[in-house]
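Quick one: the structure is below, and I'll ask about it shortly.
Here the complex is missing a single protein chain, while all its other protein chains stay put.
The first chain written gets the first letter, and so on, giving A and B; residue counts start at 1 in each chain.
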Amino acid sequence: MAIDLARFHQAFFEEGFERVDAMEQGLLQLEGGANNAETVNDIFRAAHSIKGGAATFGFTAVAEFTHHVETLLDSIRNGSRGVDDALVSLLLRSSDQVRALLTAARDGGQADAELSARLQHELQQALHPDSSDADSAIPVPDEVSHAVAGSQAAPGEAGWRIRFAPHADLFASGNDPLRIFGALAELGRLDVVARHPGDLPGFSSLDPVQCLTAWDLVLHGSSSLDSVREMFAWVEDECDLQIEPLRAATVAEPSAKVVPIHAPAAAASAAPASAATAPANAAKSRAHADSSIRVSTDKIDGLINLVGELVITQASLTQYTQGLDPLVHERLLAAVQQLEHTARLLQESVMSTRMLPIDSVFSRFPRMVHDLAARLDKQVKLQTIGEGTELDKSVIERIGDPLTHLVRNCIDHGIESPQDRSAAGKPAHGTLTLTAAHQGGQIVIEVIDDGRGLSRSRIIAKARSNGLAISDNASDAEVFNLIFAPGFSTASEVTDVSGRGVGMDVVRRNIEQLGGEVELKSVEGSGTTVRIRLPLTLAIIDGMFIDVGGETFVVPLNGVIESLQPLPEQIKRVAGQGMVLKVRDEYMPMISAHDLYRVPGAAKPPHQAIAVVLEAEGCKLALLVDELIGQQQAVIKSLEAHYRRVFGVAGATILGDGRVALIVDVTEVVRNCGRALAA
Amino acid sequence: MKPQEIKQNPREYLSFTLGDEEYGIDILAVQEIRGYDAVTRVPDAPEYIKGLVNLRGTIAPVVDLRIRFKLGNAEYDHLTVMIVLNIGGRIVGIVVDSVCDVVPLLPEQIAPAPEFGASFDSSYLQGLANVNDRMLILMDIDKLLHSAELALYAPAESQDLPQMMAAA
């Protein structure tokens, strides 16, 4: 039976990358010379595991390189080598290379072999600072020679005579002489003669689990000495063993004469030492031994779909039973209510399986901050708060880039050089804080630095030079809001970190696309805080259900500012360009949902319709609809799974009666329809 | 089992009518047959894409082949039939006049499609078969539904996670 190892590759790579991340995180904790034994052990284990898996699944380059990393880590672990920042840096670079090698192995590409060799050299130098390369060469892993040893040894032509006298406690190691004989018999014809010692204890004092028998074995055939010894490898230390060629004279190999192996009491002395440390280890780490299983997101999404269905069915049941007489149908109505309750709980708990701690995003920053600060000659301390805060996988996947951007900005522009900080009476190292917390069904993430803060006057000057009108009396919020305008940057120097036009507009757009919002607070000289609010999930939205010519649409509530019935004098028609709505002192473009979605039939006159004011990316747009139906949660489903993208439509949901309703893509509608008119 | 017996296993086709013509599609592509109701119109869709339906939580488009091929009258009543197809994981409903039968056909019963004046491009035809003196037009439904001409799917076939809001 041949088993194709390729079927395990995906799992290997998944965990390989996880382990490299773990190595990296552990290494960053070691920075500053803190040699925490547990951390070192974790890093070692991660490297060890990558090496073992890579060797098993045939990724030799990964296995070989990681072996060198592991060897160095082992020397740190057993205390024969200390840790300093240079070593941590080397190990960080090496873990990058492990990642590169893994990536190359996964994608069938090539990693930089020269870099591997160079790092390997450095690793060896770090291990044996005094030695040259030659004598620090890592021995070929024993197992390789092991596997071929059997075929290399000269065969004993006629067989072997084996004297096998197990120690009395052989059984206590789970070994059984009979199994060994069975295995030997597969090598050739085996004669077995049992010998009993003369001093057998009396029957009453006989211990049945002691092995008091010895055996004389004769193995016929041409099997090699190594293959015979291999059979006894596990019991070498628990027996007296002699193997000699059946006809010694005919065998030339000198080593094949007699192989006496006797176990000293080493076993007994080794045990207590390791036993002492073990229980402490186990107890300590049991705290984070939360057992978990890996489930593919497809399965979870399948579950979410089914629960969504259930909730819809339950909603229609509730609807159908609404008109029933509560006196006559008391029990039915109670059951429907119970169903509603259970369905909601079920939905919540299924949704929670997609929730991941934000740590999976935060964890990328220690390394990034470390590297960036080093490159810019700044000192930055990163602290994270609330990294256990959970949010939906879909949000996690898309929050990384905007956050990365903000963190880069902070280090690049926010935090000053150590000299400037000292001159300003601040500690030389700046502090960057990332926080996450749940707040009223949303997650709030803050990126806080204690750097130079935003300069109001510089922003105003820059805005004016960009042709933006801003009054000197504008509020701080209004001024800081300019940062989010496209192409706006106040950095007086362009650095290679954030580049030109820092792109806070992109950050804001990304976050708004996730249905979130971003705001900024800053005090010049003492720092900046960027606060991001996000929905916990993208799978369910709070929706405003609207009617357009008998068709139902859903507008995500977080894109809706207000809705109103416009008076005729609020509506202005701009020749050839459409309508404008005046709300209080503000003018905004207005379009009819009938036109937008090409709904058949005539639209109501605007002043009889309802205007829903939408906002995205700082722009407003009024959407004329026939009626508001109500507010409700909606499970978002993709159109693209089985159809194509449709302009102005973010997805679809299923109504209580089983029909499909389209969800308005507020950002897309505002951006395209609003701008067309404004231009 | 002798080799020729394997070769001679007939394939099954679901036959249906569009106007006066009788068509057949590979039964393996058919997920279910159901009535036509509650279709939600989608904006900017050609006339033959009737809209979207909810098939037990899956939102799938419905194509009326009668309109697409200008065969028969596109009327909708309680007798109108929709064949739900699953083609490579993509679910789509097609509206036809009626569903007739399941027809087993041996390869030798299928004649290659001639370049004839059928109501659509003959490249979507697998061939023709004669069943009880009726002509059955075998349709390559996979090819037809994925054709750029039908414009059912985005050209790039991009597949987003179902739960994600489509990025603008």
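Methods note: a residue touches a chain if its C-beta (ideal position, glycine included) is under 8 Å from a C-beta of that chain, and two chains touch if they have at least 3 such contacts.
Going forward, contacts and distances are computed from a predicted model.
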item	value
Omitted chain (choose from "Two-component system, chemotaxis family, response regulator CheY", "Aliphatic sulfonates import ATP-binding protein SsuB", "40-residue YVTN family beta-propeller repeat protein" or "Inner-membrane translocator") - UniProt protein name	"Two-component system, chemotaxis family, response regulator CheY"
Chains on display which the left-out chain touches in the complete complex	A
Omitted-chain contact residue, chosen from A:89, A:173 or A:297	A:173
Residue among A:14, A:191, A:348 or A:371 touching the omitted chain	A:14
Interface with the undisplayed chain - residues on chain A	1-3, 5, 7-9, 11-12, 14-15, 42, 44-45, 48-49, 51-53, 55-57, 63, 141-143, 146, 171-175, 179, 182-183, 209, 233-234, 237-238, 266-268, 270-271, 274-275, 278-279, 281-282, 285-286, 288-289, 291, 294
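By our rule, only the chains that are shown with their structure count from here on.
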item	value
Touching residues (chain side chain B, partner chain A) in the complex	38, 40-45, 51-54, 56-61, 90-92, 151-154, 158-168
Sites on chain A touched by chain B in the complex	301, 304-306, 308-309, 392, 394, 513-515, 537-539, 551, 596-600, 636-652, 654, 657-663, 665, 667-668, 671
